[in-house]
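The structure is given below, and queries will be raised subsequently.
Missing here: one protein chain of the complex. Every other protein chain is in place.
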Amino acid sequence: MKELYYLLSFLLISMSTYHFIIAINFVKRLIAVNILGSGVFLFFVATAKNTPSENPDPVPHALVLTGIVVAVSATALAVSLLLHLSKQREEE
Amino acid sequence: MFGFDLGYLVAVPLIGAILSLLSPIRLLVAVVFSLFSLTLSSYAFYITLSMHEPIYQWIGGWSAPLGIGFKLDGVSGFFLMMSGVVSFAVGVYSLGFFKEGYKRQGGFFWFFFFFLWTGLNAFFLSEDLFNLYVALEVLSLTAVVLVALPGYRKAIKASVNYLLLSLFASMFYLFGVAMLYTNYGTLSMSLLAQRLAGTEEFVFALFPLILALSVKSALFPFHFWLPPAHSSTVAPASALLSALVVKPPAYLILRLWLDVFPDNLSLEYISWVLGGLGALAVFFGSYYAIRQRTIKMLLAYSTVAQMGYLFLMVPIYYKAQSLEVKTTVLQGFALQALSHALAKASMFLSSGNAIYVARRDELSYMPGFAHSHPFTFFALFFSGATLIGLPLSGGFVAKFLLLKASIQTGFLFQGFIFLLGSLLAAMYIYPIWKESFSSKPEKLYDHPIPRPMELSAFMLGFIAFSIGLISGFLIRGIMGRD
Partner (left out) sequence: MLDIIIGLLMLLSAFASLQNKDLLKSGVFFVVFGFMSGLLWIRLSAPDIAMVEIILGSAITSILIFKLSKGVRDIAIKPKLWRRLWAGTGSLVLFVFLTFYLFTVREEERVGGLVSEKLSLSGVESPVTAVLLNFRGYDTLLEVGVITLVVIGILALEPKKKSYEWNDIVVRRFSKIFLPVIALFSLYITYLGAFSVGGAFQGGSLLAGGLAFLSLSGQKLPIRENPTLFLALLSLAVFVAFAFAYALVGYGFLTYPFELSTLSIMLIEISICLSTGLLLYIAIRGRL
């Protein structure tokens, strides 16, 4: 039963890797990276739950929180850069 | 613990970054905090020269596996010093550079400058795998911003490409770390080393980890992002990127090999793959460098080639049996990284000088330079000689050490590649020198280069070249481990 969560995370990771390599459009790549991130976070959280005790392990929770914040920041930067790119393309 | 809190190495540049945003005192902050940070890094390095055991400092008083630890040993002290010296020199250069142009970016540049320094120090001090992930993000994201700094379309395109690839790699790195945590219950490298001994499960985590770190350090065939990124931005940024930002991921691979992973058959295969890719990096990097017509792209491809040397050493280290040979390889690795950092920074800064003088954006081989601006030419000469590995330079000593180690372990192929690499480097460095002597109309180069820019470029090149003389002293702290 627990393994299903891991499998889901592996599916997400594999799927997003495939699309990342394939995609030529930067926005698609950005979405793929975000889904990849979610897959990795899912792996972590599944591990957090994979303990004999009642309570989940808080360390992966903290790590994933940090990870989400970093990922969103990087996405914000990427979007800002891409908007600049498209603005420049228009001005040509 | 010598009464010296390692946390200062992270806190001081960080405070410098924040304060540098206050425009009235910006230049003062830049000077003071650069000096302060350099002193701290130098002191840390000095400590490592005579230490016998690494120093651990557990942040918050919480030891592993609960908390995060700082670890200072010979290798990390050496790299801290490298980051400090190169950053400081680029800082001096930037004082002059942003007075002359890019005024808007200059306001923000110092924040990125100090933040990068913070990230470097944090990286080399850390012994926690997740902390290293965050430090890697600090470095990568700052690097992306530095690439995009000038604002040209070329730069922004290169930075987006770099950002996306870097993010992808970071996620894979995180995944590898997650695997290790899942199997072994800790993120601390020293604890992991204990828990990994005798087990086989960590092999799975190897692949995402090594793959991610290879992409980040532009190992062939994942090097495509580097040339556009490093060549499209302003000279001080290119210098920081090529000299410093590419090193930590390669360093981490070596660290993991050194300190964490136990002996294993897959490790041997992987080390051969890495070595092979390193050789290909030397070939193709040099080949493309030779073909370039503009100086910055040439230098960028040269970085790909020189990073290849670092990977070439991995199988040698793995095969080495005796402590003496392992130490030799480590020292060669460190010295090669240092020489390249100094030399490449010097070359990028010099090219920045040339571009400034010729008032053009790209310069093909800086024609006629030597006559009007000898200082910059000598910078190019010294740094180029280091990259080739001419005697007396740091590059020479590094290659010598590695040659010795490769012969001792029977890896004659690597030895051959080292020598071939020098020849190839000469093939792309020499045309730069030759062009500099050609006679072109003097009118192009009639205005002087600001002192800080000239001097810093020259000093870096000079130091790179003369490192060979004091290399024995410098590598004293670096020791292999059984």
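Annotations for the structure displayed:
For clarity, chains are labelled A and B in written order, and residue numbers in each chain start from 1.
We adopt the following convention: contacts are C-beta pairs under 8 Å (C-beta built on N, C-alpha and C of every residue); 3 or more make two chains touch, one makes a residue touch a chain.
Remember, predicted model here, so these are calculated numbers, not experimental data.
Although it is not drawn, the missing chain touches A, B when the whole complex is taken into account.
Listed for subunit A, the residues touching the missing chain in the whole complex are 2-8, 10-19, 21-28, 30-32, 34-35, 38, 41-42, 45-53, 55-59, 61-66, 68-77, 79-87.
Mapped onto subunit B, the footprint of the missing chain covers residues 5-8, 10-11, 14-15, 18, 21, 57, 59-62, 65-68, 104-105, 108, 111-112, 115, 118-119, 122, 130-131, 134-135, 137-138, 141-142, 144-145, 148-149, 151, 156, 179, 181-183, 185-186, 201, 204, 207.
What we mean here is this: only the chains that are shown with their structure count from here on.
Residues of subunit A touching subunit B in their complex: 13, 20, 26, 29-30, 32-33, 36-37, 40, 43-44, 47, 50, 59-60, 63, 66-67, 70-71, 73-74, 77-78, 81-82, 84-85, 88-89.
Partner subunit A is touched in their complex by these residues of subunit B: 130, 134, 137, 141, 144-145, 148, 151, 153, 156-157, 159-161, 163-164, 167-168, 171, 174-175, 178-179, 181-182.
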